[in-house]
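To start, the structure itself, in structure tokens.
Omission of a single protein chain aside, the complex is shown with its protein chains in their original locations.
Chain lettering (A, B and C) follows the sequence in which the chains are written, and residue indices restart at 1 in each chain.
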Amino acid sequence: MSKIKENDTIILYDKAKEKKRLINLAVTKGRLSIETGYIELNSLIGMEYGSIVKTQMEYEYIVLPINLVDFIMKKLNRLTQIVYPKDAAYILLKLDVKPGDTVIESGVGSGAMSCVFAQYVGKEGRVISYEIREEFIKNATSNITKMGFGDRITIKHRDIALGFDEKDVDSLFLDVREPWLYIKQAYDALKIGSMLGILVPTTNQIEETLKELNLFSFIDIEVSELLLRKYKPVPGRLRPQDRMGAHTAFMIFARKI
Amino acid sequence: MSKIKENDTIILYDKAKEKKRLINLAVTKGRLSIETGYIELNSLIGMEYGSIVKTQMEYEYIVLPINLVDFIMKKLNRLTQIVYPKDAAYILLKLDVKPGDTVIESGVGSGAMSCVFAQYVGKEGRVISYEIREEFIKNATSNITKMGFGDRITIKHRDIALGFDEKDVDSLFLDVREPWLYIKQAYDALKIGSMLGILVPTTNQIEETLKELNLFSFIDIEVSELLLRKYKPVPGRLRPQDRMGAHTAFMIFARKI
Amino acid sequence: MSKIKENDTIILYDKAKEKKRLINLAVTKGRLSIETGYIELNSLIGMEYGSIVKTQMEYEYIVLPINLVDFIMKKLNRLTQIVYPKDAAYILLKLDVKPGDTVIESGVGSGAMSCVFAQYVGKEGRVISYEIREEFIKNATSNITKMGFGDRITIKHRDIALGFDEKDVDSLFLDVREPWLYIKQAYDALKIGSMLGILVPTTNQIEETLKELNLFSFIDIEVSELLLRKYKPVPGRLRPQDRMGAHTAFMIFARKI
Partner (left out) sequence: MSKIKENDTIILYDKAKEKKRLINLAVTKGRLSIETGYIELNSLIGMEYGSIVKTQMEYEYIVLPINLVDFIMKKLNRLTQIVYPKDAAYILLKLDVKPGDTVIESGVGSGAMSCVFAQYVGKEGRVISYEIREEFIKNATSNITKMGFGDRITIKHRDIALGFDEKDVDSLFLDVREPWLYIKQAYDALKIGSMLGILVPTTNQIEETLKELNLFSFIDIEVSELLLRKYKPVPGRLRPQDRMGAHTAFMIFARKI
């Protein structure tokens, strides 16, 4: 079992109500007051994950470690459309991100994709995120800090029309309104054989992007979308849920040669 | 840029024919004879990826680094149905696999999922794969070696009805015919707060698995499937491809408390 | 152009607000009071569809003919889950319904599928609908009357376990909780070469139904589902809508020999 450390983000799981509460111990300190009483957060440090903690009113919570998907879907503060886990995971694998890699992304958005990249490049890896809107940088920084990835991600307040500082990066991801304006810059930053990933919501953006990609030495161009369908987990009455997301975004991939 | 090392698996990319040939330098040594002539493989060691090599007939190839998705889809030798990249990526993220983690899977199948786990747990992580069929172990070992993940993956020739040796593992993945028979064993091996993932092709298997999951302390039970739709990347005539995979497998997730 | 007749169901289309109001002239008589004033409904009889009518306050409406899909989606009073147009249309075609046919269905539900069958069997055709719950009969009758199909549809208040009165019917449709209990009855009622259609929401129901179908002389067994994805009709920003129905029902088809 692993122990709770000083700056962890933890989940207090209320088993009776089947509800989760996320607490970032680096940010929230001292006494935590909640509807069922209070908990001295210092007392949690060094405990095993999975332990039960009680408020002074004897109300019980299980302390669970944070999980990246939970964080993205439930706790990340959104100023923008986020990259959803189904897409984020596929992008991660298609871009062949590995522990130790250097990955560039732009823009930072709300930081969801940044956190996914950061988790997988690991402590030795680097995520460099270019963003021009200051309010997004501020919000993303806050989200990234809550997940504990502050030391793996560098946000640069810069217009990517001017190009990326880094060369020979392991992969590059564009999630901007007009990605076709930055294909040259992306091409220049990537090392040979590495992957470019692009996310766009409309078919018009796919069009413009494909036209520009065709002007550079890219192979393995793929345009795809993922549909996630969930089922009601009820034995004896198994059936898909009534509604589902019909569209998050289209993904475009290309490999520089 | 990174250099080609002695035991790398490389791609020889034929730009004229837009075709890839994968070569595992740890396995194929000396002179490589192909339809366009021959290449002395020793001469590649130390070259930069992205370089052009020529056969003695002056036919040109670009040397590219191997990419995990390419390997799984095109070069892995299949004795079994494999876990497809769209599903493998989502499982990876839902199981919250991180560099340094210890992950259990069963069975090893053809080793596709093993390689995905291995790439993301990194050099400090461990993948322990339980498999009872010797011919699968032999084939998967060969595939894993080609990807260079032999030192991160341990295959155990064992019936998982007897339980897993490891305790407090970071995540566990079952891809077996009757996963409901091993829920207790999986529960016992997982640490509190960690994720169980299960892959099954039929709705009947979902039924049986859900019934058994309900007997243990799991939360966040999710049953889902992913549909990947690709588009023809032709500007001016953008449309989905005519055919797509309609089904690979259903995925079941649960979190131990 | 066709003229408005005494018992038509009409649409008053408010062009300014892009809103429709359905009026059944067989039911609503005399002066219609609405938020924009009143209209004497008698004055509409004999007018051309497409004409503009005004309230005494000079507020304008276009009078449009009713459309079956509009009626089902917007005006039908629902006591039950309905058969959605995407499924209803496919069932209609798969059952090879033709003008003049005799079609059996059970149950009547809210009458949506009954109206679809009635529209296509035409004035010479017959729809016979078996239903055991009186409140459904009452509600469906009201819906059917509003669409003007009362003379084509006969509702029988009967338990179909006792069998259907009709023999050699052109097609038969089951939308009941346990269709596998009535396969023999359905088989007996169908003529050779004709189609049976079944609608069920869960995979468990598919299972039971298939087992029973296999005991009778049916060919061409098909199990399918239809996913309808709509797009935002905005040139320049074309993209699918954010959400969609993930599941209405599974459809099962079989042909008696």
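Brief remarks on what is shown
We take it that contacts are C-beta pairs under 8 Å (C-beta built on N, C-alpha and C of every residue); 3 or more make two chains touch, one makes a residue touch a chain.
None of these values were measured; they are calculated from a predicted model.
Per the touch definition above, the residue from C:138, C:157 or C:230 contacting the chain not shown is C:230. Within the set B:47, B:79, B:238 or B:257, the residue that contacts the chain not displayed is B:238.
Those residues of chain C that touch the chain absent from the view are 1-2, 11, 13, 15, 18, 49-50, 62, 64-65, 67-69, 85-86, 88-90, 92-94, 96, 98-100, 116, 119-120, 122-123, 168, 191-195, 203, 206-207, 210-211, 214, 219, 221-236, 238, 250, 252, 255, 257. In the full complex, chain A touches the hidden chain at residues 203-204, 207.
For chain B, the residues in touch with the chain missing from this view are 201-204, 229-230, 236-247.
One rule holds for everything that comes next: only the chains that are shown with their structure count from here on.
Two copies of one chain, chain A and chain C, form a contact in which over half of the residue numbers belong to both partners.
Centre-to-centre spacing of chain A and chain B amounts to 22 Å, using the average Cα coordinate of each chain. The distance from the centre of chain B to the centre of chain C, with each centre set as the mean of the Cα atoms, comes to 48 Å. Rounded to whole angstrom units, the spacing between the C-alpha centres of chain A and chain C is 45.
The set of chain C residues touching two or more other chains comprises 203-204.
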